[in-house]
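One protein chain is absent from this view; the other protein chains keep their places.
Order of writing sets the labels: A, B and C. Residues in every chain begin at 1.
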Amino acid sequence: MNRGCGEKEIGRSASFEDEVSPAPGLEFSTPLLNAAGSLGFSLPGRGAVDPDRLGAFFTNPVSLAPRRPAENRCLVPFPGGFLLHTGLPNPGFRSVLRAHAFRWARMGMPVIVHLIASQPEELARMVRRLEGLEGVSGIEVGLHPEISPDQAARFYQAARGELAVIASLPPDRVVDLGPALQRAGAGLVSLAAPRGALPGPEGRLIHGRLYGPALLPGALQAVAAAAGLGLRVIGSGGVYAGQDGREMLSAGACAVQVDAAWWKGFEIEDW
Amino acid sequence: MNRGCGEKEIGRSASFEDEVSPAPGLEFSTPLLNAAGSLGFSLPGRGAVDPDRLGAFFTNPVSLAPRRPAENRCLVPFPGGFLLHTGLPNPGFRSVLRAHAFRWARMGMPVIVHLIASQPEELARMVRRLEGLEGVSGIEVGLHPEISPDQAARFYQAARGELAVIASLPPDRVVDLGPALQRAGAGLVSLAAPRGALPGPEGRLIHGRLYGPALLPGALQAVAAAAGLGLRVIGSGGVYAGQDGREMLSAGACAVQVDAAWWKGFEIEDW
Amino acid sequence: MGRSMGKITGVWEENGELAARIQCPAPGVPAPGQYVLASDPADRAAALPYRLFPTAIERDGFSAGPGLPRAWLPGSVLALNGPLGRGFALPEAARRAAFACLDGSPARLRPAITTAISRGCAAILFSGGLEGALDRWPNALEVAPLESLPEALGWADALALAASPGGLAGLRSLLGWGAGKRLPFPAQVLVDVPLPCGGMAECGACAVRARRGYRYACRDGPVFDLDELEW
Partner (left out) sequence: MGRSMGKITGVWEENGELAARIQCPAPGVPAPGQYVLASDPADRAAALPYRLFPTAIERDGFSAGPGLPRAWLPGSVLALNGPLGRGFALPEAARRAAFACLDGSPARLRPAITTAISRGCAAILFSGGLEGALDRWPNALEVAPLESLPEALGWADALALAASPGGLAGLRSLLGWGAGKRLPFPAQVLVDVPLPCGGMAECGACAVRARRGYRYACRDGPVFDLDELEW
């Protein structure tokens, strides 16, 4: 099992005091990160999150063309969590760059842009444009939930270039996508929010992303599975307290993304 | 999407008043079932569960050799659920038959014996012995969480014979095991409890099965995925109320297994 | 204001659900139609903060609910984020204000009603019913059934609504008001959508269809000028 991100740390898990180097060219001053979609396109104002305590900033998902909110968007609570279906609305790659690139350059920490694309070519176009950009250290590639191992490898290859690439895996696909990504050269993955389904307000079944403390056991299992394959893995899912993050590091993660817990008022000071 | 079990019901979901015929030779008087491991090897006494309202009885997992409780067995609660690691202790196939076969013969509903085996040959031995047994209508084959699609097909083939065979899939393996099982001739699957990991009482990470209402969204997603492949699927996971079961039928399940909710005092009358 | 700590100083039942009074620093008190996100740090199982709309406003706190978690007891400490969003801004000159609750609890309109009445404005609330004790509502408030809302078109010089997107979609047919036609007076609507991130993430869960594209209720609302939206 690979239990650290940097070469120095093989054999012991990272702690929240450590600097970690999960991939060539990528340095996190601490393994505490945010998950894509949890803190917007650049850091929100009002001091909600102390930027000095965050190892890197992950942007909201960005697509080449603008995406409107899904017609049947909704939030459905369940014991220990909630299902969120939004359709990942975003103003599109050019608008996001126009509004946020100057902030990324001044953020004082590595910025990882989360990209979603329907085709590898679309992904490649966005990546090439980001390579020149000040402040941007890497990209996280959102892989859609039903992607085939071959397709996943093609997406990864399209993204490779000057920037560090993090493949964001659906957590239930670690076992079948992981080896294909490794063969394509990927060493670093993160875990997307797992998907689930619940009846929406109108009674029809809505599929969406799952968040909340109930997701922690599944996330720890997925982290252990990815680390067991020899991947470096950024864990996420159900991390609502410092202790949860430390468990994830012990399970083999090299860093930890906090997601919806920021909205509840997750305090970096607790760690 | 295949939305019913019997031929008559294609195109609408089953309701709890329906009789369902999920496979040739198998008839459930109602789609309400228990999950293997939830009500013992034969029905417990004390009238905890009204046998007239159950469509079939699924036994606890049975292995050829006796299995002792795992050394590090434990129960770890989390918000909305709990992790259970027991090692599936059971007195072994011969002892189970000695103690329970006469009860199965008098149970007044189809009995499905849940079998776990390390090798297809082991499974075949147990199945051949069950084929003659009064009251036993089918077997549910537990597939271990990391099985390969080829192995899964071999287990299925080893089980085929006179009895109806239900392949019990890890819910996160529906997409990659489902097609292999279909090619092997399997038309009917059930969903095992998903696996997760949490630190145990001594702080070490324990892997185990997950139960509780927090599991419902993942289970509905897995049911929809299996039905989408054209499989007949017996849903389970997080069903704690009649409404949860009805959602599962709407999502495409032909029947529903209730698991740990029985322990909390799940009432058939609520349905 | 941003983050502060609040304290529950009283709880009661309204229609069988929990309502509470929350004490907090003055800058944390929401204006009518604004909201506050609140979490109980002791509640480890909660995945999201609760969205609180004020139902009564004081200098050092506010009331919220019904519908709050049962575990919120007097003395509980809450982590608060707010006030957030844009509240009601009825015209100062309004003299006859109509309020209408198209669905959900009318209690969210109470602070706006109290403000209007205290400015000497006449107020009618069109609503399926009044929740909670009658003595929580101003004596001067007139209450009318929702079906009679069309009568407000001739009487009122301002309108304040509370509605889910679905409720809002039924407004024209309720009023018998032709498609695209504007109301004869200023109207605002508090739109009832989930507000999980309060704008922190631009998550999009609160998106409301507007005349041009979408607006996010957490930041651009939850109170909108009716004509901004598609209705």
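Just so we're on the same page, a residue touches a chain if its C-beta (ideal position, glycine included) is under 8 Å from a C-beta of that chain, and two chains touch if they have at least 3 such contacts.
Here the structure is a predicted model, which is why all the values come from computation and not from measurement.
> If I'm reading the header right, one chain is hidden. Which shown chains does it touch across the whole complex?
The omitted chain makes contact with A, B, C across the full complex.
> With the full complex in mind, choose from B:28, B:41 or B:104 the residue touching the hidden chain.
In the complete complex, the chain left out is touched by residue B:41.
> Which one, B:69, B:108 or B:230, makes contact with the chain that was left out?
Per the contact definition at the top, the residue touching the missing chain is B:69.
> Decide which residue listed in B:80, B:171, B:218 or B:242 touches the omitted chain of the complex.
From the options B:80, B:171, B:218 or B:242, the contact with the absent chain belongs to B:80.
> Kindly note down the residues of chain A that lie in touch with the hidden chain.
79-80
> Suppose we count only contacts with the excluded chain; which residues of chain C make the list?
45, 70-71
> Spell out, residue by residue, where the missing chain touches chain B.
Interface residues of chain B facing the absent chain: 37-41, 44, 46-48, 60, 68-69, 73-75, 77, 79-82, 84, 86-89, 211-214, 240-241, 260, 262-265.
One rule holds for everything that comes next: only the chains that are shown with their structure count from here on.
> Farthest chain from chain B, comparing Cα centres?
Measuring from the centre of chain B, the most distant chain centre belongs to C.
> Nearest whole angstrom, what separates the Cα centre of chain B from the Cα centre of chain C?
47
> Report, in whole Å, the distance between the mean C-alpha point of chain A and the mean C-alpha point of chain C.
Taking the average C-alpha coordinate of chain A and of chain C, the gap between them is 35 Å.
> Quick check on chain B: which residues sit in contact with 2+ other chains?
Those would be 79-80.
> Which positions in chain C are in touch with at least two other chains?
Only 44-45, 47 qualify.
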